[in-house]
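What you see is the complex with one protein chain gone and the rest in place.
Residue numbering begins at 1 within each chain, and the chains themselves are lettered A and B in the order written.
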Amino acid sequence: MTARLSFRNIVVAGLVVVLALLPVYCTFTGNYFLMSLFTRILILAMAAVSLNLIMGFGGMVSFGHAAYLGIGGYVVGILAKEGIGSGFVQWPVALAVSGLYALIVGALSLRTRGVYFIMITLAFAQMIYYVASGLARYGGDDGLTIYHRSSFGAAMDLSNKTQFYYVCFAALLASVYVVWRIVNSRFGLVIQGARSNERRMRAIGFPVFRYKLICFVISGVMCGLAGALLANHTDFVSPALMYWTRSGDLIVMAVLGGMGTVFGPIIGAVALLVLEEFLPTLIRFAFLGFSGGDLATRAAEYWQIVLGPLFLVVVLFARGGIDSLLARVGRG
Amino acid sequence: MADTLLKIDRLTKRFGGVVASDDVVLGVERGELHAIIGPNGAGKTTLIGQLTGELTPNSGRIQFDGADITALPVHRRSALGLARSFQITSLFLDFTALDNVALAVQAHAGHSFRFWRNARLEAGLREPARAALERVGLASRADVVVANMSHGEHRQLEIAMALATNPRMLLLDEPMAGMGPEESARMVAILRELKRDLTILLIEHDMEAVFALADRISVLVYGRVIATDAPAAIRANAEVRAAYLGEQEATHG
Partner (left out) sequence: MLYFIEQCLNGVQLGMLLFLLAAGLTLIFGIMDLVNLAHGSLYMLGAYFAATFAAATDSFVLGAALALLATLVVGMAIEVIAMRRLYGRDHLDHVLGTFGLILFFNELVRLVWGPAGLTLPLPPQMLTAVQIIPGVYYPAYRLVIIVATLAVAALLYILVMRTRLGMLIRAGASNREMVGALGVNIKLLYTLVFGLGAALAGFAGMMQAPILTVQIGMGENILILAFVVIIIGGIGSIRGAFVASLFVGIVDTVGRAYLTDILRLFLSTNAASTASPALSSMLIYLLMALVLVLRPEGLFPAAGK
């Protein structure tokens, strides 16, 4: 893959630079809200990158990926509550448990395909949601507060917001790099081939199931790490993390950004979360143009009414996501 | 004594009340090009399905080079040296021709649990792939995305993919399907060249090609093999002519 000076690549590079320099801007202007928002974006982008590995490249539409966010987060939360505050223990355990759950869910659901697969992953994620709701000791529905972030001793201080931002940034870049390498490797070509024509893959001699399963587990582990980061970011975990609409959000990010490209999910996460953050403001301004401030504020509260049909519009008219729109612009 | 590479022993397959394969007995000898012909609905697709492992027979056995492969899953048969091409083109449309064939090479070039190195830079995969493309005459189209290739080129690519797995035997399911006279002639030439060092089981409708290439022909009618013989004998066989003639009357009568 040779880097070309295409419009799309310039935009992506620009985005990465903006993300890298954001904390500097925030420290300068004192706007820490923005840094918090973008930390969240970085983490969810990483989750979307993990989803895109199996969905965009592997054709496995998992509607249950929020489960791994939840598992990663709850492992950190539960261990913290039980007195184990070291990140060196918490995070590997979070990854291991996420991987294990992905192994089980994958083993059961990958024998099916299409709509079955979507529903099954959805069901298993919701199951974890209900289990977490039932864990009275760890807050149940109300959630669990995390009083101390994962401690890594002298290595890094996660309670320092800027440091934490860069940890998340590094994790995101690392995950993109890993996905990029995987996708072009022998393993990745098998996964992509299976998406393209599974029957053919079997005919030429690949035991497709085990490759898909391993890919599914890798994706789950990566998302589990995002979950551990998310728990640290919000200092709180609750079952709502894993509610199925969160899985839907991840899918939207991946599709909106452009599936089947390594940077697409980042674009999608930025686009979706920025949109969600500023759509109310946009609506308010739009209404202010011809109505009173009261109505404008009220109208802005219902911003999700616009967001919903927007997904439908993306599906119908911009299926390749923002990435393909950028590519089209570049071609002139 | 002839050396039977593929032995189909009393293979039976039922779908509800329909007997698609009825006690099929057939042997393909090492080095020969054995053609299967038969009217529509004779059960050729079902037979291929069982040979490739996509269908499980109700009874009977399939032996490949002495080993019983009747219950072997699809992906293991290719490893044994039994490669197939598809009647309805089944390729990786969004990849290039070279990528397609390289994947076939990769399936038999060690394991694919390699997550780091760029597989498109592996000479061990790309070179044999180019060689296979060369053999079917597609060398110049290696970097074309398959979706942009013509139907005839797709059929050639089907063969290339089967070749890339280093097979001992090719199972070709109507390779000339949908081809015009020029493309068919090209395909016949390719097959004639392949015939020299590969055993081939050829399912075909195109009689010219069949009689030009086949060492032996088996005739499949209503799931049964009614005759297996040299081409000339088959041509003269009364029962065979009745079966085909019967079909011709049905379509013209």
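We adopt the following convention: a contact is a pair of C-beta atoms (placed from the backbone, for glycine too) under 8 Å apart; a residue touches a chain by one contact, two chains touch by 3 or more.
In this text, all values refer to a predicted model and were calculated from it rather than measured experimentally.
Asks: If I'm reading the header right, one chain is hidden. Which shown chains does it touch across the whole complex?
Replies: Displayed chains contacted by the hidden chain, ordered by label: A.
Asks: Considering the whole complex, which of A:Ala47, A:Ile71, A:Ile120 or A:Val190 touches the chain not shown?
Replies: For the chain that is not drawn, the touching residue is A:Ile120.
Asks: Going by the contact rule already stated, which one of A:Ile251, A:Ala300 or A:Leu326 would touch the omitted chain in the full complex?
Replies: Of the candidates A:Ile251, A:Ala300 or A:Leu326, A:Ile251 is in touch with the missing chain.
Asks: Which of these, A:Val17, A:Ile305 or A:Val329, touches the one chain of the complex that we don't see?
Replies: A:Ile305
Asks: Spell out the interface residues on chain A facing the chain that's missing from view.
Replies: Contacting residues on chain A, toward the hidden partner: 55, 61, 63, 108-109, 111-112, 114-116, 118-120, 122-124, 126-127, 130-137, 140, 244-245, 248, 251-252, 255, 302, 304-305, 307-312, 314-316, 319.
Keep this in mind: only the chains that are shown with their structure count from here on.
Asks: Using the average of all C-alpha atoms in each chain as its centre, how far is it in Å between chain A and chain B?
Replies: 45
Asks: Mind listing the chain B positions that touch chain A in their complex?
Replies: Going by the criterion above, the answer is residues 52, 73-79, 83-84, 86, 90-95, 99, 102-104, 106-108, 112-120, 122, 161, 164-165.
Asks: Once bound in the complex, which stretches of chain A touch chain B?
Replies: Interface residues on chain A, with respect to chain B: 181-182, 184-190, 192-193, 196-197, 199-208, 211, 214.
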